[in-house]
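Scroll down for the structure; my scribbles are underneath it.
Heads up, one of the protein chains got dropped from this complex, but the rest are sitting where they should.
Naming follows writing order (A, B and C), and every chain is counted from residue 1.
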């Protein structure tokens, strides 16, 4: 499998607060040294809880958020150093779908206009054949041709999510960043949209970076997964390995806390106490140590280096580190 | 809270500087030579040159600008082009009249407007609400000089309840208080309309908040839900509108003072306008702006009092 | 748990045949139809369903918090320990809410009053319902904060909601709800807005508090995983009706109504390897659409003629009176029921 996207050591710090006349600007480290790669036709999952930086990671790839450091190689070309013109051309290749089906469509434009605009702007379609192209992409996501004349408010949440997918497909991309694409939907609709995305992955040979807080959805849709906590990747590997036998205590807790529809697997005992710390003032050493049941002395002092365990990687002092293997990704 | 106050104070400084700059250049673009305005068309060239020298009009513009700012910073607002009196003296003499008028109308506005708005919201879409909204709409529609004229016609001229008095009579405190009633009612009732409207809409916004449902779910009596939970949260936009309204209030006070022939800043500014007394105009605009900046500052501080989130910033 | 099913205890809450309607464009449309259920002390009934199924409306109906200008409970009865709530005046309801029964909500970020300290907000209901002095109320409020395990509670007593995280705010909500030792707690999606690691903590806390106080709990959620963790008994709602009700193990072992079954099959599971998902085709009909028969009929693969014409009754499944479903195809035919009764 050839690598399509290779994210290397990307970091991003946000400055929050206005910082007017001497007042202190607070810094929020949203991403710290994030590395992962996505193969052609592959779905790569990023899981984590709110504020862990998973959305920022997705947006960094598209440069909707400009990273401070690192590289994002798309087919060997660094997106972060691409000039404006080149970036515009590359936007055809990488698209994004969003969580909130109500906020992701312009309420003042008909679906036809929403889909036509990028096609015409990028020359994917001409005025003459644009309608035909729209019809075909609508059919592909399972919407009737009459949808063209309608406005977003005339559709249900699930249908809007299909429209959002159609818009992402308008430019015929090869990689899609899906930021919690089914989180706002009811379970039964969730499955419809997931099935649609699976079909598209097969027929169009699309690659996905699939961001979600729902381990079940990620397990279903992705083959590889990275677990994030407070701006860092703490564990990475194949979905089966990571969810069947999590290595990092945080992944273990996350897995244990994820509810399953089986009354015999009740989860009314909390594995970890306390809240996640704020990304503005992450704890010293390993960011997870205040909540970690297995915390050791070294965890308070030193952020654990990345280490390979079998086919997986994990950032945890519990596992032996190989020397000189600090940031292998 | 102290840091917050200091920060607000610091923000006010550039605003005031901006105000001074605009006023300075606005007056400088006036056509005609101020010296000629003061001395009249028939003045000799020598006299004009002398006055120009005296007023500093020969200096380069930027130098005039900085000396203007410097003077204001020291509290020197210049002298009237007409009476040659310091403008500040003249302003301070009539300021109490305007202040008492504004304060009285502010009190009327808040004391009547707030409860009316709350009642309209509580009985929303009933006839109580519709009547309150109707009167508030009327209040919003009246230009201050028209309502002043109507009040004057009805109560001072037809009914003779509140005779219009000359400036000399203001020495008598009873007379002065009586003379305050009509003008402050005029300004106050218009203000009631504004406050009622914003209170109503702000209350309605807050009533649909989740925490109001929480309060009801724990059995807080309906009255207390309105006055204890809703009103306090609804205050921020109300305070904002009252703060912003000061600008309108000042304009309306000018008109009211004119109609009721009342001493005050408004009358002063109209006299200065008719006499083309630019120094006075310039000084008064700065003073007005100063009051508005002050009001904004108070508004910001009130935000801090009302909203703990602002306080903890 | 299952021993509570057969216990002789009287139900704390019994809801019978209530219909709650809303006015949309001038016409009344039912959001909850002919709904009945009951909860006993120390029992947790989970009401589960997708958005728009009427589960939150059910809780708000019990609390009588449906806005008078927009909705009404047009029939049925709601009894809290035998007292008919629909006959109570608004003033009587104020005395009951927060005392004999209370409710917690989904959004911890917006459900607390931003300008009151959390201490005041907890003490408030003690002062209204128990007539405690400020000092007494504050002392009890502090105990409650400790009960819900807020770290260093005394120093946080005078803090405002924005100084708390979502999970901590939900704990404060629970403390408020439990202030007057209610017999019934209605929890409307209390963990939906929280991260899963926090969700477990809140679920554990609620389970523990229920055991300790013996209160009855109605837990509303859309998440079948959460249901499995917390419920003793489950009612599945669809289109304003309960379509299946059973003890939790039986529901997951033997989902009988085609909707319940489909719902379980459409959920991606973290404990199973990539498996085939079975989405439910179509959509929930909007409440403005009237159907004479089963609301699920047009999405149902087992649909027969009768489903479209007639609403099925809640009938026992396999002769088990504790497991009921509204289905002409899968539940015991009501003919038998009518013969039996």
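Operating definition for what follows: contacts are C-beta pairs under 8 Å (C-beta built on N, C-alpha and C of every residue); 3 or more make two chains touch, one makes a residue touch a chain.
Just so it is clear, contacts and distances are computed from a predicted model.
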What is the missing chain called in its UniProt entry, if the choices are "TIGR04002 family protein", "Nitrogen regulatory protein P-II", "Peptide ABC transporter substrate-binding protein" or "NADH-quinone oxidoreductase subunit H"?
"Peptide ABC transporter substrate-binding protein"
For the full complex, which residue in B:150, B:177 or B:222 touches the chain that was left out?
B:150
Based on the whole complex, identify which of B:72, B:239, B:269 or B:302 touches the chain you can't see.
B:269
So which of A:103, A:139, A:280 or A:296 would be touching the chain we can't see?
A:103
Contacts of subunit A with the absent chain, listed as residue ranges
59, 62, 64, 87-88, 91-92, 94-96, 98-100, 103-108, 117-118, 121-122, 164, 167, 170-171
Which subunit B residues touch the hidden chain?
14-16, 18-19, 22-23, 26-27, 29-31, 125-127, 130, 133, 137-138, 140-146, 149-150, 152-153, 157, 205, 208, 244, 246-252, 254-255, 258-259, 269-270, 273-274, 276, 278, 281, 284-285, 288-289, 292-293, 296
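What we mean here is this: only the chains that are shown with their structure count from here on.
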Compare the CA centroid of subunit A with every other chain's and tell me the farthest one.
B
Rounded to the nearest Å, the gap separating the Cα centres of subunit B and subunit C is 54
Counting only Cα atoms for the centres, state how far subunit A is from subunit C in Å.
33
Okay, in this complex, where on subunit C does subunit B touch?
63, 65, 69, 90-91, 94-99, 102-103, 105, 107, 110-116, 124-125, 128-129, 160, 162-163, 173, 176-177, 179
Going by the contact rule at the top, pick out the subunit C residues touching subunit A in the complex.
50-51, 151, 165, 167-168, 195-201, 203-204, 207, 222-231, 248-249, 252, 262-264, 266-275, 277-281, 283-284
Under the stated contact criterion, what part of subunit A meets subunit C in this complex?
49-50, 156, 158, 186-192, 194-195, 213-217, 219-221, 239-240, 243, 253-276
